[in-house]
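What follows is a structure written as structure tokens; I'll ask about it next.
The complex appears here without one of its protein chains, the remainder shown in place.
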Amino acid sequence: MEKKPLKQDIEEPGRRAWLKGLSLAAAGLLLPGCEGKFNETDLQAFFQKNFREIPKEELRKVLERLGEEYSAQYGQPVSVKATPPKEGVSFAYCLDLSRCIGCRRCVYACVKENNQSRTPQVHWITVLEMDKEKGVDIEESNIYYDPETVPRPGKFYMPVACHHCNKAPCVKVCPVKATWQEQDGIVVIDYDWCIGCRCCMSACPYGARRFNWGKPHVPAEEFNPETDYLGNRPRPKGVVEKCCFCVQRVRQGKYPMCVEVCPVGARKFGNLLDPKSEVRYILENKRVFIFKEELKTLPRFYYYFGI
Amino acid sequence: MQFAAGSLRIVAHGSGVYYAWLAFLVVLILQGAAAYSDQFKAGLILTNMRDSVSWAFYIGNFTFLVGVAAAAVMLVIPAYVYNWKPMKEVVIFGELLAVCSIVMCLLFIFVDMGHPERGWHLIPILGVMNFPSSLMAWDALVLNIYLLLNLTVVTYLIYCAFVRREYNHQIVWPLVIFSIPMAISIHTVTAFLYNGMAARPYWNSAILAPRFLASAFCSGPAILLILFQIVRKMTRFEIKDEALHKIAELMAYAMGFNLFLTGAEIFKEYYSNTQHLVYIQYLFSGLHGQRSPIAVFGWGALLLGIVSFLLFLLPATRKNPLTMNAGCVMIYASVYIEKGIALIIPGYTPDTLGQVYEYVPSVTEVRISMAIFGVGFLLFTLMVRVAIAALFGKQEGAGEELPDSAAASESAG
Partner (left out) sequence: MDKTRGKPPAFSLQPSAFSLILCCGLVIILARSEEGQPQKKESQPEKKESQPEKKESQPEKKEGQAGKKDGEPEAQSPAQSEAVPGDVIAVAPPPFSAGIFPCSGCHEDLELSPIPHKMTKRHKEIVLNHGPTDRWCLDCHTLNNIDKLHLASGKLIDFTESYKLCGQCHGPTLRDWKAGEHGKRSGSWSGKKEYLLCASCHNPHSPKFQPLKPLPPPVRPKDLR
């Protein structure tokens, strides 16, 4: 009788062969999904490290490469900066609920300033309309209000965006440290490091994070060419984004766009370490409350009643 | 190389049913791969997940399969710790199931990620691993260790069977003992991933981890019970009734405990009646006076669980093959719903800003999920065939292996 050949490795090659075959098949099916030509810049982009680990010289090249890429994409010169935080700066944001009328000008100013996708639509700011009688009861809130004029009688409005928490749950849960809090308090995202697992979105108590479910689309004529690596540069699909306190503006000393555009002056922003700043004045003199304070996220976003 | 050919020969030979099954699975996989290609190109917008419900069908399946993988330990504990003879032979199938489940888990994670090609970012040293702060990093670690562990043990055991020699206890024993806490850890870490999110009150309950373990321990063996009956019928592989009944009994206790924990959750939410009631309310009844689309699943899981618990508890129904198998299917379904729809969706409905988005899986998600299950079943079928050939050959003795094992493998297919 024919001696049965030793089968000690049958299991492994069999399994290996199948797994190899499957992975080849997968790769074969995925390749058509890869956009554009696969060249050296793509390789550079693929192996790019986490922002905080990129050496200074390489960072300069990365910003240049991105600038060229975006300039080609949007048909205008696009600058990509990576302005570091200033010393002695600790940002805070205050929003006056007695003044907000729910006009949503902040929402769209933010969209324009930060190059958010128009289709599929991405809004970093969500405005909740609630009853004055019931107070802050988000289960009864309405974000789709569309009356002829605002404010509607008996309603008050509460815009919500990233709170840039000092104990941010999103920072805690990100498996690859693609999101972190900078020295000046801004919680930022490295869009080229994010793997799109959306753990942070589940962890955020303020619903501040947005995912690029599809390829983001910004019309070239509405594109803001002054961008920051950690802020408003165009994002790829499949990554998470959120309010960045207009890092490209505030690190140049300007106010975030939402503060600039609010027609009723409900939004305030400043440096907590500056005793003359309006945010200090508000925290010291006004009735301030923190949204979902019991979660102890220690946000830098404070709601208050100015009147 | 001849071994590869040899193994291919084993898996390439089978009855008509076997071929049909393989063909069905391959078709399932190919259609899913095509769907995934579309998803990779267009983005996850082809799913029905949105910012409000950012994890859904894929992650639900992932969670369920982690439980199934963990359940292998249910069989390992009595076999190796108590050296219980009847279980020892069947443990290997449990570990094969664990391997396939973990492979499916990893595939579900892969298809859920926005940038799966950036998966290397998770590897320490190469990338950045947020350990120990991020539970997802923990999950990646323990899942891969568990996979490696089971793969090693199973490969080694079958290899030894093929070369017809006793496996070295010194190697196997520590690995197997280690796999017990590993199995508990994969499911606990996955539970903690949800549990740790203070933003989601539905998950932020201390008994989530015990619930996971209890439901894992009853669902995993359900598949194995059915499998063993098939194997027993098709081959001369002896699996004693005693073993099956013991497994069923243990499942009864696990399901009983699971129901107790579920009851505890329900009591806490409805009696305390805080704002956090809204999530379980969405699961069982509905919000804002509207009937919830998942209420049928919420109640379904509960009722299936109770009925199957009773079937397994009573010795008469436990020992009756018809009711036992019905109970297996019911437990599987109950836990599948409980870990999938009933866990994930209410966690996001209403969302952190009180908005309700009613999620149902999209066609793309269903297609891709079916393909992944196809991969798992395919791997499992092939590995079980090879395992049976090896083990059966071992039991029958040296000389008569080839024709019998070939015949056995054919009939097992």
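Letters A and B name the chains as they come in the text, with residue numbers starting at 1 for each one.
Note that a contact is a pair of C-beta atoms (placed from the backbone, for glycine too) under 8 Å apart; a residue touches a chain by one contact, two chains touch by 3 or more.
Treat the numbers as computed from the prediction; the structure is a model and nothing was measured.
A.B. asks: Looking at the full complex, which residue from A:Asp42, A:Glu58, A:Glu222 or A:Glu278 touches the chain that isn't shown here?
C.D. replies: Touches the omitted chain: A:Glu278.
A.B. asks: Which listed residue (B:Val11, B:Ile45 or B:Met324) would be found touching the missing chain in the intact complex?
C.D. replies: B:Ile45
A.B. asks: Residues on chain B that touch the omitted chain in the whole complex?
C.D. replies: 45, 48, 50-53, 357-358
A.B. asks: To test your reading of the contact rule: which positions on chain A touch the chain that is missing from view?
C.D. replies: 89, 101-105, 107-108, 119-121, 123, 126, 143-151, 213-214, 250, 253-255, 259-260, 262-265, 267-271, 274-278, 281-282, 285-286, 306
Basically, only the chains that are shown with their structure count from here on.
A.B. asks: Per the centroid of Cα atoms for each chain, what is the distance between chain A and chain B, given in Å?
C.D. replies: 34
A.B. asks: Per the contact definition, I'd like the list of chain A residues that touch chain B in the complex.
C.D. replies: Listed in rising order, the residues of chain A that touch chain B are 1-2, 4-18, 22, 25-26, 29-30, 32-33, 35, 46, 50, 53, 120, 126, 128, 137-141, 143, 160, 169, 172-178, 193-199, 201-207, 209-215, 236-240, 295.
A.B. asks: If we count contacts the way the header does, which residues on chain B are in touch with chain A in the complex?
C.D. replies: Per the stated touch rule, the residues are 1-4, 6-8, 10-11, 29, 33-34, 36-37, 40-45, 47, 49-52, 54-55, 109, 112-119, 121-122, 127-130, 133-137, 140, 155, 158-159, 162-163, 193, 196-200, 275, 278, 287, 347-348, 350-355, 375, 378-379, 382-383, 386-387, 390, 393, 399, 401-402, 405.
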